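Just one protein chain is left out here, and the rest sit where they should.
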Amino acid sequence: MTRFVLGRIGFSTLVAVLLAFFTLPLLWLVTAPFTSNPTYEVTVPDFTWDNFAAVVEHPYALPSLWNSVVLSAGTAALVVAFAALAAYALSRVRLPGRDALLYALLLLSSIITGTAAMVPLFQLAVELNLIDSQFGLILILTGGLLPAAIFMLKDFVDATPQSYEESARVFGASPLQIVRHVVVPLVRPGLATIAVWAVANVWGNFLMPYLLLSDVRKQPAAVITYTLYTEGGQANLSMLSTFGLLYSIPVVLMYLFVSKKYGFRFHGGIKR
Amino acid sequence: MAQAISPPEAPKETRTGRYSSDAAGLGKARAGVFVAPALLLVAAFLVFPALWVLYLGLTNYRLTGAAAAEPEFVGLGNLLGAVADPAFWNSTWLTVQFVLGSAVIGQVGLGFTIAWLLRDRRGPLKRLVEGLVILAWILPGAIVSFLWVALLDRDGGTLNALLGLPGFAWLLDHPMLSIIVFNTWRGTAFSMMLYGAALSNVPPSHLESARLAGASSWQQLRDVVFPHIRGHILTNLLLISLWTFNDFTPFLLTAGGPDGKSEVLAVHVYKVALQSGELGHGAAVSTIILLINLVVAVFYLRLLRSRR
Partner (left out) sequence: MALRKRVVAVAVAAGLGLTACGGQSSGGGGDAIELTITQNAIAGGKNAAAAKFVADWVIPTFEAAQKAKGKNVTVTFIPSGVDDEQYKTKLSLDLKSGKGADVIDIDGIWAGEFAEAGYLKPLSEVVGPEADAWDGWAQIPEAVQGMAEFDGKKYALPVGTDGRVLYFNKSLFAKAGLPADWQPKSWQEILDAGAKLKSAGVPVPIQINAGTAMGEATAMQGVLPLLAGAGGEVHRDGKWTGASQPLKDALGLYQKIYGGGLGDPRLQQEAKGRDKSFQQFAQGKIGILMEGDYFWRGVVNPKTGVAKMADRDQAVGYALIPAIEPGKGIRGQDFVSMSGGALRTVNPGSKHPKEAFELLAFTLSPEALKEETKDGNVRVTPRSDVNKEILAGEPLLTFISEKVLPLTAYRPPVAVYPQVSVALQEATAAVAGGTPPDQAAADYQKKLEGIVGGAGNIAS
């Protein structure tokens, strides 16, 4: 009994500390948008809506959020679909050089996110006529994310038992049907994780969209965020904080949706 | 390169051997078709440009100036130049601290702790904790840097106000500690999600029987959970380390300063490649990062294989 009580107390303390740690830096994001002339100081706001009005009037701010949704949803969809197929095949069939290839790709994927890769990627996009195309940008971003996605998903597929697949096969299901109706439900938490991860990666990506999309009406919110500065490079804190708050709402909604619909509620589908 | 990478094959096989036979009757040809779309995109938009970067590392290419028009082949000149630069070694050492502190201890440790604490919970508390952790991860870097300046600022910062330490310059006196804590805050979500999903795949019946047999929490972790999620731990460590090695966000907080005291390698590359325009030199440093990552990957593989 004492052990139980101590455990409860320990748990509550730990959770309280965690909540404090993760909440504290976010305070500014909650107060500054409602403050007129905000500074770096967290103060009790005077609850003005002027900052929101300014963001709504901004010609590119709200449309850019939609572009972010398009880019991240498109990339996440491609990453999940292609990674799922590849991870399943790589998990179930021994293709020659499989593991070495995966590791090599994973290592190369880290170089592509670096600053030094922008010239090759840009020139490649020029040659392939992918400049100023959201679809082209989605393809490029997908290519960079796929190795890590396959890598992660393969773990999930590896961990699922094959007995269901065998039974499905006995009933004459094709491999694709098996993937769709048997494997996908089993690895759903993994797919949800990959999807959220892909969205997070694209959501904050500035450099590639900026370089590859020249039409400002196609650019995502990450690029627009960087424009909320003055001539001398001083931050426009009222716009930045307000836009930042709006910028974070879609991903919070997405998280709530994913976690409710697919994510962490599932217990792998394995028989208890 | 291929040779250096080959060790992974063995552990992978043992790890996955149990389920890896072709139960669905896929066959090699169809497996190839399944892999093809991913491989195509990866080949075009990852392998090709990455090899290009490796090549750029062997030239004196610059973004502008005469060397942009006619880059010259300098062989290993950039690499040798980088290795002879004390700033590079300073950055490497800082990066090791950064990866160990914020990725391995911070994100993996905290991420697993949260996933483990919340594994059997439902409802608003779990949502709240997970939501906040994920918010920290998913907010764009440009915004996050302002949040942390507001938190750590030496005059009006929230932290100093709470601790009653006006004027304490966290970012100047403890730049590494600041960016390590920052990156832990920022990146824990990924590990938490991965472990959350992995823990949900641990059959509850196994845990139940261990509990009935009187195993302590630690013993349950070690004997039941760990063997089940070993693969995920490997993947997680590997990915987190790789990403942290290449993480540029500390720049937004400290700009690599003061006086290079928080200039991790990714920031070093940014300064060399973007601010100074020396793309060849930057590419060479990227190549070195790649090699370090390779060593790290092989190390993790051996570590987790030997502890079977």
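Lettered A and B in written order, each chain numbered from 1.
In this text, a contact is a pair of C-beta atoms (placed from the backbone, for glycine too) under 8 Å apart; a residue touches a chain by one contact, two chains touch by 3 or more.
Predicted, not measured: the structure shown is a model, and the values here were computed from it.
Of the chains displayed, those contacted by the omitted chain across the entire assembly are A, B. Residue B:L41 is the one among B:L41, B:L94 or B:L118 that touches the chain missing from this view. The omitted chain makes contact with just one of the residues A:L24, A:A73, A:L211 or A:L246: A:L211. When the whole complex is considered, the residue among B:L100, B:L159 or B:L172 that touches the unshown chain is B:L172. One chain is missing from the display, and on chain B it is touched by residues 33, 36-37, 40-41, 44, 62-69, 149, 154-155, 169, 171-172, 252-260, 271, 274-278.
Touch with the hidden chain on the side of chain A covers residues 39-40, 57-61, 81, 85, 118-119, 122-123, 126, 128-133, 135-136, 139, 174, 176-177, 179-180, 207, 210-211, 214-216, 223-224, 226-236, 239.
Here is the rule we go by: only the chains that are shown with their structure count from here on.
Taking the mean of the C-alpha atoms as each chain's centre, chain A and chain B sit 15 Å apart. Here chain B touches chain A in the complex through residues 1-2, 5-6, 8-9, 12-13, 15-16, 19-28, 30-32, 34-35, 37-39, 41-42, 44-50, 52-54, 56-57, 61, 63, 110, 113-114, 117, 122, 125-144, 146-151, 153, 155-159, 161-162, 185, 189-190, 193-194, 196-198, 200-201, 203-205, 228, 231-232, 235, 238-239, 242-243, 245-246, 248, 266, 269-270, 273-274, 279, 282-283, 285-287, 289-290, 293-294, 297, going by the rule given at the top. On the chain A side of its complex with chain B, the touching residues are 11, 14-15, 18-19, 21-29, 32, 39-42, 78, 82-83, 85-86, 88-95, 97, 99-100, 102-117, 119-121, 124, 128, 139-140, 142-144, 146-148, 150-152, 155-156, 158-163, 165-166, 168-169, 175, 178-179, 182-183, 189-190, 192-193, 196-197, 199-200, 203-204, 206, 221-222, 225-226, 235, 237, 240-241, 244, 247-248, 251-252, 255-256, 259, 263-268, 270-272.
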